[in-house]
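In this view, the complex is presented without one of its protein chains, the others remaining in place.
Presenting subunit A:
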């Protein structure tokens, strides 16, 4: 496509002009998504302000904090937080910053503590966030120090099905409304049984924009034939079109997923069926019993997956979630957790973990090829040329199709996974927030 109007580089525009330019160039309903949003520092700055400090972001799972005093350090929109279960059993998220001089208070990934002591001046906070100890307090401050004004800053958190979300937004939409109808699908992952995070998350870096990960998981089953062609050759799935059959669906707020079905084999451990039935509606259990895989994204950057493959002649599923955590306009830290039913047998847990590591960890034979694609998309999307030439990809797939009413779950549902309706829905909400 030729350039219609020469535009100044985004980096020289002010925020309002960037938004105007975005609104001109980006038409999610028509499938027009400009490539430059995958590689521009200015876009990323705006995203931090308008998306990451406003929406709910995944922090971890309640199973990571089994005991009072347990803590984990996590990232909330680029700011370190301490997520801890205090002495009263309440889970709180503290900005990991001493309120005296801003030193990072806790530098371990996890542990158990009653108090956090700042390495700079020794100010000590208990795990409810109150400032309890100040070295030489009397000598230095006399009676003038009001410790009650120096408690640790807290972020707002809420949870659903054991998944803890946090936000810096002082007036967030309630988490329950934010998840909305998508809860029906979240229940399949985290509500089917008591789930536990087995071990710490995997962490690694991809030099790519975070949205490519979200985009890939929210709707892109189409790429699996080519990008993941090797797994067909290895006999892990039966055919290259393995990922076509099933449903693609989305709900408001940009959330969406793909459900591969039917599956002649039950993807979970049989003895857990009574627990699944107790926890799920009949319709939900029916879907769960028939799935061969689910992948999706909870807006903005939490993707999830149930994968079911044959390894060493045996079928095994694994459940995982991953954050595409932006650490720059062209760099993200991927943080991936493996989950398993608490009541699963030791053998199932072990095989499920092995299959996760073999397929979707940084060494995973699915994951590897995705990261290669993500990296090169970002390389191509950098700089002036993609912006000036208004490169875009046209997501037409599914545009002329009518959603099906023949599915028990809520949302806009298509009876085929090879569509791009979910990406359009994702970018539509992204653009809405960028305009907010």
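The criterion applied here is as follows: a contact is a pair of C-beta atoms (placed from the backbone, for glycine too) under 8 Å apart; a residue touches a chain by one contact, two chains touch by 3 or more; residues count from 1.
One rule holds in what follows: contacts and distances are computed from a predicted model.
Its record in UniProt calls the unshown chain "3-phenylpropionate/cinnamic acid dioxygenase, small subunit", which is the match among "Allophanate hydrolase subunit 1", "Sugar ABC transporter permease", "Cobalt transport protein CbiN" or "3-phenylpropionate/cinnamic acid dioxygenase, small subunit". Between the chain not shown and the residues A:205, A:273, A:315 or A:380, the one that touches is A:205. If you put the hidden chain back, the residue from A:90, A:176, A:230 or A:281 that touches it is A:230. From the set A:10, A:65 or A:358, the residue in touch with the chain omitted from the display is A:358, counting the whole complex. Checked against the full complex, the one of A:47, A:369 or A:420 touching the unshown chain is A:369. Remark: the residues of subunit A touching the chain excluded from display are 107-111, 113, 198-207, 226-231, 233-234, 311-312, 333, 338, 353-354, 357-358, 361-365, 367-369, 371-375.
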